[in-house]
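Note that one protein chain of the assembly has been removed; the remaining protein chains are unaltered in position.
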Amino acid sequence: MIEARDRLGIARRIAQDIPDGWFVNLGIGMPTAVSDYIPADREVIFHAENGVIGIGPAPAPEDADPYLVNAGVQPITLRTGAALVHHADSFAIARGGHLDLCVLGAFQVAETGDLANWAHGLSEPTKQIGGAMDLAVGAKRVWVAMEHGTRGGEPRLLPRCTYPLTARGVVRRIYTDLAVIDVTDAGFTVIEMVPGLDFDTLQSRTGATLRRG
Amino acid sequence: MIEARDRLGIARRIAQDIPDGWFVNLGIGMPTAVSDYIPADREVIFHAENGVIGIGPAPAPEDADPYLVNAGVQPITLRTGAALVHHADSFAIARGGHLDLCVLGAFQVAETGDLANWAHGLSEPTKQIGGAMDLAVGAKRVWVAMEHGTRGGEPRLLPRCTYPLTARGVVRRIYTDLAVIDVTDAGFTVIEMVPGLDFDTLQSRTGATLRRG
Amino acid sequence: MIDKLVPSLTAAMAGIEDGATVLVAGFGAGIPDTLLRGLLAQGARDLTLVVNAAASEEGPVSDLMAAGRVRKVVCSFVRAASTATKLHREGRLEIEMVPQGTLAERIRAGGAGIPGFYTPTAADTVLAEGRETRVIGGKLCLLEHAIEADVALVDAWEADRWGNLTHRATARNFNPVMAMAGRLTIVQTRHVVPLGTIPPQHVHTAGVFVDRVLHVPEGEAA
Partner (left out) sequence: MIDKLVPSLTAAMAGIEDGATVLVAGFGAGIPDTLLRGLLAQGARDLTLVVNAAASEEGPVSDLMAAGRVRKVVCSFVRAASTATKLHREGRLEIEMVPQGTLAERIRAGGAGIPGFYTPTAADTVLAEGRETRVIGGKLCLLEHAIEADVALVDAWEADRWGNLTHRATARNFNPVMAMAGRLTIVQTRHVVPLGTIPPQHVHTAGVFVDRVLHVPEGEAA
């Protein structure tokens, strides 16, 4: 049986790979949970687009401060050592290459590292660009957290994205419910599969050619 | 006898023309003294390029704080209500059109409002651009404080500047030891002369045609 | 004497003209909601709103749009169910999508006297189609223009009579940069404090950027 990771499992897996001392932005959705799984012996500092450097654990509902939210407008706390800045300064951090890592959700990733995560098409009414385009081109590295395929079974890892791009050639690594895959000059390289999954099955669920890592 | 103004007299005369509530940058040298002569019933806020909004009176020498200086690196105090910002934010104020007035010294002013105040020539070793180019194009209005002529008797008000420009077409008004002169679409217009001075004498000491105001 | 405090919401909103471009600060927190309701009451129409998100079916930004007062919205975020999307489908609202960092930077540029800048953000996307790009330092960059606005609506925690502001926690967000970029910057503040109460080194938005301050105590709609 394939021991596919659930959404929190993907977040937990990502957290393992973030070294002590990194400065990280977590996108809205699945990536947000990554911060809950950082090992206690590592100091990782989390950034939010709305001007937070040093996000702490989520507060108990009764302790939520309406003046203190993350980029998903969820209540947060501040860590000891946190700093607050305004929106332009916050994106100066993101765009200026000061983030070691940004973890983003995605609709599609191409084997060239192209990222599509803001619209299914230009005529679609939902357009959630937010800060993703700025983060994707500005961070030192971009990792993606997503389901390996859509609910309808369509692959999300593709030779080319069919949805509008967020940024070209930026994704370095993809964490899905099935695997961890690096984006290399040679395309998608599988560096880890979940227990019970074999390479051919993973390839059959993927829209582009996979290489063994 | 011509009652020419001395340098402090020029500064005092300028101070009379600054209305209550203006936000003003004073250049290095003669303009700096303007703040000492603002009438007590007017609240005028002074800015310095190094990030001060709300400069107060100069401290007694024994009270000088080495961490608190103006753009001429002279000791200052802060007024009640002052704010401190960094250098880029300070010039965002200057360049973004937020200063009601900047008073600058000058070597030459042209009848078109061109300002030359940073070098006598390109081969000259002293090049003091500082913030003048930014202030000159960014402030809502620029007034100049200067001697009417050079020590050698050469005129400073000219049809065209012969020295390298600081900015083109920015000077609105000139305060000299002899007169107050507006720069209008028609050129230099004398709006005030010191006691004992007649128009023809002023014209004879000026390098461009003067109009009566 | 400088005193930027105004006595009423009506006084705060006076003089906003039809066709004005209005910056609306806030990001979850720090939204100038009272001033937005004041703008609805004030009556100006044909407005261009610059606001991070037009993603809601309710609230004061949605109300302004639903009342037919907004010609165009410049934002980084819309949802299928939002009032903006509905009006856009009906051909009654123009939407300009801007990446959030570019939006913040364009507003800061407007306040800082930088008419244009280049950024790699969105340079390789459909947002760049038909627009000027150039390679700088090996990176494809897109030319972006400053956003200057007739009016900025800003929220603050504390304000003094010079208009010096502090913003509480993440209620800071767009507020300081929008304050810089408004030709008329109107502030609603939870607390009015005497001049000198905010230490010079702790001012978040300097009074030089602020024109009017309205006191809106917590829990009051003014």
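Going by the order they are written in, the chains are A, B and C; count residues from 1 in each one.
Everything below uses one rule, namely that a contact is a pair of C-beta atoms (placed from the backbone, for glycine too) under 8 Å apart; a residue touches a chain by one contact, two chains touch by 3 or more.
These numbers come from a predicted model, not from an experiment.
Asks: Out of all the chains shown, which come into contact with the hidden one?
Replies: Touch partners of the hidden chain, whole complex considered, are A, B, C.
Asks: Sort through C:112, C:127 or C:154 and give me the one touching the missing partner chain.
Replies: Considering all chains, including the one not shown, the answer is C:112.
Asks: Of B:32, B:108 or B:166, which sits in contact with the chain we cannot see?
Replies: B:166
Asks: Of the listed residues A:27, A:113, A:138 or A:164, which contacts the missing chain in the full complex?
Replies: The single option touching the absent chain is A:138.
Asks: Could you please point out the chain B residues that touch the chain left off the display?
Replies: 48-52, 65-70, 73, 78, 84-88, 90-92, 94-95, 122, 124-135, 137-138, 164-168
Asks: In the complete complex, the non-displayed chain touches which residues of chain A?
Replies: 20-21, 23, 43, 45, 47, 53-54, 78, 80-85, 88, 91-98, 138
Asks: Touching the hidden chain in the full complex, which residues of chain C are there? Just list them.
Replies: Its contact residues with the unshown chain are 105, 109, 112-120, 136-137, 139, 141, 145, 166, 168-169, 172, 200-202, 204.
Here is the rule we use: only the chains that are shown with their structure count from here on.
Asks: Taking each chain's centre as the mean of its Cα atoms, which chain lies farthest from chain A?
Replies: Farthest by centroid: B.
Asks: What's the distance between the Cα centroids of chain A and chain C, rounded to whole Å?
Replies: 29
Asks: Where the centres are mean C-alpha positions, what is the separation of chain A from chain B, in Å?
Replies: It comes to 54 Å between the two C-alpha centres.
Asks: Quick check: how many Å separate the C-alpha centres of chain B and chain C?
Replies: Comparing mean C-alpha positions, chain C is 34 Å from chain B.
Asks: Which residue numbers or ranges of chain C touch two or more of the other chains?
Replies: 108
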